[in-house]
Structure formats: structure tokens, C-alpha cells
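Sending over a structure as C-alpha cells; questions will come in a sec.
In this view, the complex is presented without one of its protein chains, the others remaining in place.
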Amino acid sequence: MFFYIVTLLVLGCINGIMVVGLNLQYGYTGLLNFAFYTYVAIGAYVAGVTTMGKPPSGLGSEAYILKWTLPWPIGLLLGGLAAALLGAIVFSFTVRRLRSDYLAIVTVATAFIVWNGINNYVPLFNGGNGIFGVPYITGNANISTNQYSFLILLVTAVILAAAVWFSRRVFRSPYGRILRAIREDETIVAAFGRSVWRSQLWVFVAGCGLGGLAGGMFVFYIEAWSPTAFLPLESFFLMAALIIGGSGSYWGALLGAFAVIEGLNELSRYVPTFGKPEFAGNIRAIVIGLVLILVLRFRPEGLLPERWLRWYSAKTRKQFSAISSKAG
Amino acid sequence: MEQTLRAAATDVEPMLVVSDLQFAYGGSRALDGCSLDIARDGVTGLIGPNGAGKSTLLEVLSGALRPQGGEMTFNGSVVRTFSPAAMSRLGIARTFQISRVHGRLPVLENVLVGAANQSGERPFRAVFAPRLWRNEEATLRDEATDLLRWVGLEKYVEQPAGVLSGGQRRLLEIARALMAHPKMLLLDEPTAGVFPETSRMIGDRICEVAARGTTVLVIAHNMGFLSAVADDVVVMGQGRVIVRGDLDAVRADPRVVSAYLGGPTALGAAHGVAE
Partner (left out) sequence: MNSFVQAIGFGLVTSAILALAAVAISLQVSVTNFINFAYGDFMTFGAYIAWTTNHWGLSFPLSLLIGAATTGLLGVAANLLVFRPFVRTKKVKPVALLIAGVGVSFIVQNGITMIWGVEPKRYSISLGRSLHFLGLSLTPGDLIIIISSAALLALLHITLRYTTFGKSLRATSNNTDLAQACGIDTDRVTTLTWFIAGVLTAGAGVGLALEETAMSPTLGFNELFVIFGAVIVGGIGRPYGAMLGALLVGVLTEVSGMYVDAGYKTSIAFGVVIIVLLFRPQGLFAASGKTS
């Protein structure tokens, strides 16, 4: 039971990092990225191949690049950086030119190209078989699976906390303000001398980077990664989680990651499956689809919406209410 | 010696000179050889019938549209890049014909969007070095709060701009534009759909802005408002300037009457112009 909860928490934290990253892009500045999992996958692959070294022979896993044996924190960082770099490239190629809903379609098209490339070009990341046998981050130390899960939980929780700290800093800064303004109406922002494109670039890249870190931790946890791990559907689940949780707010993002993704995943074990256990996943997707539509319709700001009124310091708030009462 | 000469020169040199501007939307010519100069300080009114090219001119001056021909000189230097960002850097700030505010953001944040070059808007500083922008941010907030008090919106600082009435939005837009410390302020119909009382306040504020040394160009339809605000009125028709002068002279001009009526008919001329 304890082990079960730890597993849930690890997955929750990893999903949390992803949704917080996605929130930086969609929630903060309205960039609809329907292919977030591509960046997660890049992070996972890069973190894998830079830390796992030469493959065990005879397992059919010989073909991948690098084969470095870097310490895991460096591999993790490289994974994040690789995802961020890909994000920067995709962003500069596409985002400038399109209305946001059309852009979303293009992000998916780009993701397909990446997916196709990885799946077909075997020397890169071992094609459809993927990489496996990624070693424990503890190296050769003798450690049980449960202990390892617990260790991963600690690390992911720290990264998640850092991600939340980061996005909180962005939100409360003038930069966050400009991003919000761009999300609501970028024409005004451009008219007052800002480069909309440059402002959005950094937050998009940061979001992709967080995706990469999440992917890196994921691969250290499950010890393998392959093209079946990042089908387009995963990205849509993340997006649904963010919107249901509350886009623009990191509490909403966390709620989405833990309740929508993890919670529904677990609950779907207990729903009636009409005698066919393989329906569980389908029922979960249908429920997410329904909830998504209902939330968009009746509570478009999500369950825990962005709380901009808390933006001000207590002192400033007092100052403003003083002005209000004087004028009123 | 040379410096004093130059200083003297900039005093008389107009703030803005455009010559022979051309702009067409597909087939229809919105600006057709529009030439105009606007002196430093003071308020210039821009009037003309619908489709005369007033708003298009404003869009070009604010960099939202790139002219297809002609030249623009601002503050003594020739403008080569037509983009909103470039114009904003030169010191041109604007309001929008259909008022545009960030309805879901607090009024104060709306005004702060007007202030360009905030060091806290640089991503890395924003996140990792708040000490570098905290003071600037506090100053800007004070300034924004002062501006909001000046336009009578101090009650609303924390409320989303979406709750404001049409007239209040116009005032908010003016406050936002002034946050940019513009040399020149472009106002597109700041009193359209606004109650007379608010309209008067907007007029007063525009006069104050001009008195503090900002050049103002204002499109308006309301002659009462214009007579209270503008020293000088430019009438456009069919994409160019037809007449210029003080309001009364302009209103009596037969060319203006015919521009408004599309022909030399006198009937309803006064009504058409006075609107």
C-alpha cells in the first residue's frame, strides 16, 4: 500500500512538472502547444543516452547515439536543455505566423515529424524498440525497488517545487504581466513597443525545458523509453488536465496533474467496465473528454482559476483600498 | 554655438511631417497622397467624412500599417521602419478607435502595459534578480496610480478593466498611453459613444497633456468637443488633406461641405459637419 502511494506520488510529481511547464505556455501567455509530450520525450531520450553508456549485449538495444556515462544530474540537465532547444527551433519556425488555433495544429504536425524521425531512424534512439536498461540514478549501490521509488519521489518533488517557484516568480514579475497582456490582446502590447515574439519565446522555451526535465526523471524511474510512450494522446491529456485544473494558476496546474491525470487513472480502476476490463482506459478518456467540455462551457477559468487579485503586496493593497475609500 | 542653433531649429521644426503617403486596402485607396505637418505642442484635430482615410492615417503613424508610398519624418528624423514597436520607440503612443483594454486584467496592470523598457520584463531578471527591478516597479506603480487618479479611475485600480464603462475605458487608454511618456499622442475618436460629462473630462485631460508639452493628434466627429480642444483642424477627404485651419473657418469652407456630402449640395451641410 505504501509502495502504491509512493508510485502514485512519483507519477503525480512528474506529471505536475509537465503541467506546470504547459501552464507557462498556455496558461501564462496563450500559446497552445498540443505536442508537449514531444519535449518530454526528447528529455527522456537525451537523459537516457547520456547516462546509460554502452547497452548490455544481446538485448537488441545497440543502436543509439552518444552512449555516454555522465552523472545523472548532468544527463537530466542535458535532457532539459535539448527539449528547450527543440522548443526554440519549433517556436521560431512557426509561432510568429499563425493564429493560435492554427498554430496548435502545426505544433502537432511538427511533433509527428519528430515522432516519425525517431521511430524510423534507428541509429538515433534505437527506433521503435526504444532505449531500455537505463540504470538507477544510484548507480551500482544495492537498493530495493521501493527505496528507489522513494528516492525518485524526493528528487521529483524537489524539481516540482523548483518549477512551481519558477512559475510563481514569472507570474508575479513585470514579465509575467506582459505575458498575460499578450494572452489577452497582443495588439495592445505590440503598440506599446514590446516584441510579442521575443517575450513569448522565453516562456515557451522554459516550458519545453521543464517538459524535458520531467521526461528525464521519468526515464530514470521507468528505466526505458520508446515511441509508444509519447503518442499524441498524452499531450491532449496534459492539456485537458491544465484546463480542468485552471490554466494560468500553478495551483490549478498541480490540481490538474494530481486529480485529473492521476486521480482519474486510479478511479478508472473502480468504475464499471461492463465486464470488459480493457475498457478502463477508454472510459477514462471519455470522462476526461466530457469533463473538459463541461469545464470549458461552465467554468472556462478552471477549477482553481488564476488569482490576479492576490498579485499585489499587502502594503500596496492597503494603499489602494485607502484611495478607494477616500474617493468613494 | 552649434548646439544652440540646433536647439533653436528644433523649436520651430514640426514634430511630424508626412508627405505623399499612399495606402490601399486591396483596390480601395485609403490614403492617396496625404501630406501633413504637425507643429510641436498643441492639439490638432483630424476630421473628415467616413472613409476619408483618418483612421488609416493614424494606423500608419502608429506603425500598425506600412505605407505603400510617401515619407514620414518624426522629430527631425526620417522614419524607415514602420512597425508598432519602432513608432513606440520614437515616442508615438496611441489609443484605439474601438477602445482596447485588457478586460480580464486589473486596471493598474492595464496602465503598466504602457510603460516600455521595464527591466523587470526581461525574462532572466524577472525570475532570478527581482532586486534589480523592485524599485523601478514601485516607481512605475506610483506613477500609474497617479495617472489613474488624474483620470478619475483611482477607485478601480484593482478591478478588472472589463468592469469599466465605455468612457472610462477611453480614459484608461489615455492614461496607458501617457505611461509611455510619448512625444506625440494619437487619439482615435476618444469620445465616440461616451456620455457628455465624461467627454468633457476627456477634453480637459487632453488639453492638460498638450499644455505639458506633448503633441496631440485627435480624430473626432463631435464638433463641440473639437472646438473645446483643438487649436488647429485638419480636414481629410478621399485619402488626402483638403483644408486646414481653425474650426470655424474650416466648417464654413465649401470644399469641406462638399467632401461631407459627396457633392456640392448645400442641403444639410451644416448638420452633416456638426453631427
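The letters A and B name the chains in turn, as written, and every chain counts its residues from 1.
Convention: a contact is a pair of C-beta atoms (placed from the backbone, for glycine too) under 8 Å apart; a residue touches a chain by one contact, two chains touch by 3 or more.
Keep in mind that what you see is a predicted model, and the values were worked out from it rather than measured.
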- Item | Hidden partner chain, touching residue among A:Ile17, A:Ile131, A:Leu153 or A:Ile288 | A:Ile288
- Message: One chain is left out of this view; which of A:Gly30, A:Gly263 or A:Pro305 touches it in the full complex?
- Response: A:Gly30
- Query: Which positions on chain A touch the chain that was left off?
  - Reply: 30, 32, 93-94, 97-102, 104-106, 108-110, 112-113, 116-117, 119-120, 236, 239-240, 243, 274, 276, 279, 281-283, 285-286, 288-290, 292-293, 296-297, 300
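The definition used in the following text is that only the chains that are shown with their structure count from here on.
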- Item | Euclidean distance of C-alpha centroids - chain A vs chain B, Å | 43
- chain B partner contacts - residues on chain A that touch it in the complex: 166, 169-170, 173-178, 180-181, 184-185, 187-195, 199, 202-203, 206, 308-309, 311-312, 316-317, 319-320, 323-324, 327-328
- Tell me, which parts of chain B touch chain A in their complex? 62-64, 84-85, 88-89, 93-94, 96, 100-106, 108-110, 112-118, 120-123, 126-128, 130, 133, 137, 141, 145, 149, 154-155, 157-158, 176, 180
